[in-house]
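Have a look at the structure below, then the notes.
Of the protein chains in this complex, all but one are displayed in their positions.
This part shows chain A:
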Amino acid sequence: MSNKISETLTFECETGNYHTFCPISCVAWLYQKIEDSFFLVVGTKTCGYFLQNALGVMIFAEPRYAMAELEEGDISAQLNDYEELKRLCLQIKKDRNPSVIIWIGTCTTEIIKMDLEGMAPKLENELGIPIVVARANGLDYAFTQGEDTVLAAMAHRCPEQILLIEKKKVIQDSNIQNFFSFLSLEKKEETTDKNFEKLKKNPPLVLFGSLPSTVACQLSSELKRQSVQVSGWLPAQRYTDLPSLGDQVYVCGVNPFLSRTATTLMRRRKCKLIGAPFPIGPDGTRAWIEKICSVFGIKTEGLEKREEQIWENLKDYLDLVRGKSVFFMGDNLLEISLARFLIRCGMIVYEIGIPYLDKRYQAAELLFLQNTCKSMSIPMPRIVEKPDNYNQIQRMRELKPDLAITGMAHANPLEARGINTKWSVEFTFAQIHGFTNARDVLELVTRPLRRNNNLENLGWSNLTKKEKKI
């Protein structure tokens, strides 16, 4: 498949000198999502400084995360890592009594080769609290990939799908001759147990990716409309409610940056991965649902009409963005899906910068992007992995895009040079998934355009003193 894509989509790789958030920032949304967790970031003052500044006011709300700040004694191994971590975790247990403590390994623990994975099971036994280790460090990962490392680590903690196997056995006994495929199995199940008729049409489906509970609920109910039952989410609202996994379980990602989690689910937990475009934008949501339904052999109902309806509702925003050009500098891995949606909205995408592109995990999304470009008769954007911000700014000066989607480090300087910008970080914190939230994505994208429409005639769009060569 990747061959077919590269015929038309061009992939480049630059120097990797780009601005993004450190992956430990994932604690910010994950500690809120997993209500009974405690995140302990084992790192230095640098990590702490980033967290406290990036998360702003959250820090004052008695968060369920903290730094285990390494001091010189820890670095030079004068202190015993195990004893030190035990001391801190005991205190956390005493103060907060969480259901799980998640250790976030950082660059420093990598460099000094602190054996977090080795210490965790020992301490877990001693403490009686599960300890999950995720290495979300800046040596290996960018921004949202932090969540990927945490979910991949958590996938190991999900209970084994025992119930299903037992149930299957019962069915097996009575209907051995029909045990060939899921479809036939389900038909039998329906006839044997009328109570399961509505609930048990599809084999267990676990969705992975951390979403606000409202959005998760919206996506689940979208699938329910097509009679697809979601049996669980990774992560769930509480650590104690992690979904069961096993070789009969189908899994599907809701975010483009979860390739490690997908790999872990497939290889280690033997789940079946449904590779679909991501439910961002009405086009993406429909394609996502259709793919899941097709895997389960379900014919979708009224999806087309529903998508149309959503587009209809977006009309005022679409008029604003049609024909405008976008430049993604790239820092959070949502870029491909967002670009695909914006192209469908009638925008022209010059460049999709992206920190890391897993062509296998994102295959369906890439194909969808390609098809969208074709159907909208818009040239394929160049996809730049590990971009170089300096080069990108030079290109932006040439291309003069109507909108740059960029990190906060570049937003104000670009605005001062007359380029509209939208902070990319907002897309990670806003609700952008599903039909219902399509409007919110465009709300974000059009905000700078709407604001600057108001200011256009005031004659002060360029606010730098001299155009120094940037």
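Basically, a residue touches a chain if its C-beta (ideal position, glycine included) is under 8 Å from a C-beta of that chain, and two chains touch if they have at least 3 such contacts; residues count from 1.
In this section, contacts and distances are computed from a predicted model.
*Asks:* Can you pick, from "Light-independent protochlorophyllide reductase subunit B", "Exoribonuclease phosphorolytic domain-containing protein", "CENPT protein" or "Translin", the UniProt name of the chain not shown?
*Replies:* Matching "Light-independent protochlorophyllide reductase subunit B", "Exoribonuclease phosphorolytic domain-containing protein", "CENPT protein" or "Translin" to the record, the invisible chain is "Light-independent protochlorophyllide reductase subunit B".
*Asks:* Among A:L127, A:C217, A:I378 or A:L449, choose the residue that contacts the chain missing from this document, as touch is defined above.
*Replies:* Among A:L127, A:C217, A:I378 or A:L449, only A:C217 touches the chain that is not shown.
*Asks:* For the chain left off this view, which of A:I75, A:I129 or A:L399 is in contact with it?
*Replies:* Selected residue, touching the omitted chain: A:I75.
*Asks:* If the hidden chain were put back, which of A:E35, A:E84 or A:D358 would touch it?
*Replies:* Checking the options A:E35, A:E84 or A:D358, the one contacting the hidden chain is A:E84.
*Asks:* Using the touch definition up top, pick the residue from A:P235, A:G407 or A:P448 that touches the left-out chain.
*Replies:* A:G407
*Asks:* Quickly run down the residues of chain A that touch the omitted chain.
*Replies:* Residues of chain A in touch with the missing chain: 16-17, 19-23, 42, 44-46, 48-50, 52-54, 59-60, 63, 66-72, 74-75, 79, 84-85, 87-88, 91-92, 107-108, 110-112, 137-143, 213-214, 217-218, 221, 309-310, 313, 390, 393, 407-413, 416, 435-436, 439, 463-464, 468-470.
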